[in-house]
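Every protein chain of the complex appears in place save one, which is left out.
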């Protein structure tokens, strides 16, 4: 497919600066731009590349003012990253997509499958499942008894969903993730051995949730582990039993959340964060990568860092001194000597 | 199914306080209790909810003394959490369970399968495997050559077990876990390239071991990586080659243990802990979440925290001062000024 800068500008409601008839037939990264490609500039860190890129058309923020002459045609928009999202979504939606049931697959006779669904080979769908319209279940997926999956959701290859979980509409679950495995619950006995607490709850994913690859979300002991609408979880994230994650909260890779913790909406949680169990984390909390949260976060909009974590600005101040603490120690010993 | 408080009390050897004829037909969490349900109170953090819960029957510890009047029938037991475990196990064991071999599956002609086993569709069982009685192998499981699995063990969907590993009786392995992948062993060459050390050992899981979802346990270079009886590992845990984990040791999610380390029995290891290689960790060691263990722990019963970790109480004392270290630094500079 080939588009002019003009056609693209119309699609994303942008203003052209330069040659509107410029043709593009592929996209590229700005630092690797090739002639005939479209690229974008959103992160100021990459601004230098706009003066040297070979890309033919660049989507930029309206706020961008070049301080040198540049070759590519610019398309100026309110939010270059949003516009890129819209363009790529348009591109993706124009590509053909699979429908129908491949063989061999294993689908229990009680399963109800909506129109235009795709079920890949080696997929296993247990009794009493409901699969919505346009749902894509890729090869090798396992769906346990009584699971419900709503319209337009994509379950990538090798995902495993245990019995009785509920997956909302327009969700995406990436390869290898496990939804609804047993929570980690054991009652210690007097002999040091552990009795398993059977986990009889489930997991609920609301609409527009995206789950990364090889992430694990445990079923509740009783009731539900809940991921609210619009939340996005990256790869290798661990969500323990009875956790609740709020709307539009974003969690980066390898973060772990212990049992029964409730995380507010619109939080941004970095990678490799650990959050202890039975906590309540307020809306719009930001947590720096590798932080360890051991206490409730009762306020909204806090930024936390460190393990155990506290206010990120305070943490950074303490950490600056930590780095020069050997000198401080020396200074203190000299003062001590003088005084004695 | 419906039970009276009386019937439940008999099952768990409890004393009734209130209406013994009270009927329940489901379980609930105490903070979400509904009429006609059974719940429990074990964690004192949730005590407030017993005065407002709508649940009809609550299992409590004998030590619990209400300080206000309350509605539900109480069943008093020595250990509410243990009793809950017993009740839920009873409930689970009363449910029907699958047996037989689903098609299509791939079972080598040399495989020996015990009575009442279940082999799901798309499971693959290689030559010379022995599968015990009542074993459940869920769909899409891979079992390598010469693997032995003893009676009553459950292998959930999508688990992969490499060749020659041995799985004990009454184990549970959750979806997506990998048992017996190659240890990470490479010999550096003079040119900076690495030669692979083939890993020719195996993994042994003794009886009553539970392994969470997407956990990885590497095979030994030579000999065996061993998980002793009753040990419980959560999701996304990494166990490197030649590690040994002692009886009834419990390891929370995302913890990693480097090669050849031996962990004692009855240890409790938090989430996201890292333990270096070639160490020996004493029995009953407790390790706080996110700690990094870089040295042997020769004693029993230590509690460790921090990275690198040391005694948890000492760590907390140091960390309290770390938080106010910018003030301390200021104070020191003022003293310096006065003195000079």
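Order as written gives the chain letters A and B; numbering starts at 1 within each chain.
Just so it is clear, a residue touches a chain if its C-beta (ideal position, glycine included) is under 8 Å from a C-beta of that chain, and two chains touch if they have at least 3 such contacts.
What you see is a predicted model; the values in this text were computed from it and never measured.
Participant: Of the residues B:14, B:132 or B:176, which one touches the chain left out of the display?
Facilitator: Final answer for the missing-chain contact: B:176.
Participant: Pick from A:252, A:269, A:287 or A:304: which residue touches the chain that isn't shown?
Facilitator: A:252
Participant: What residue numbers in chain B mark contact with the hidden partner chain?
Facilitator: On the chain B side, contact with the omitted chain comes from 104, 106, 122, 124, 140, 142, 144, 158, 160, 162, 176, 178, 181-182, 184, 186-187, 189, 192-198, 200, 214, 216, 218, 221-223, 236, 238, 240, 242, 254, 256, 258, 272, 274, 276, 278, 290, 292, 307-308, 310, 314, 317-318, 320-322, 325, 328, 331-332, 335, 338-339.
Participant: Touching the absent chain: which residues on chain A qualify?
Facilitator: Spelled out for chain A, the touching residues are 27-29, 32, 39, 43, 45, 79, 81-82, 84-86, 88-89, 91-92, 102, 104, 120-122, 138-140, 156-158, 172, 174-176, 208, 210, 212-214, 230, 232, 234-236, 247-248, 250, 252-254, 265-266, 271-272, 289-290, 307, 319, 322-326, 328-329, 332, 335-336, 339.
Following the convention adopted for this analysis, only the chains that are shown with their structure count from here on.
Participant: Calculate how many whole Å lie between the centre of chain A and the centre of chain B, each centre taken as the average of the chain's C-alpha atoms.
Facilitator: Centres of chain A and chain B (C-alpha means) sit 26 Å apart.
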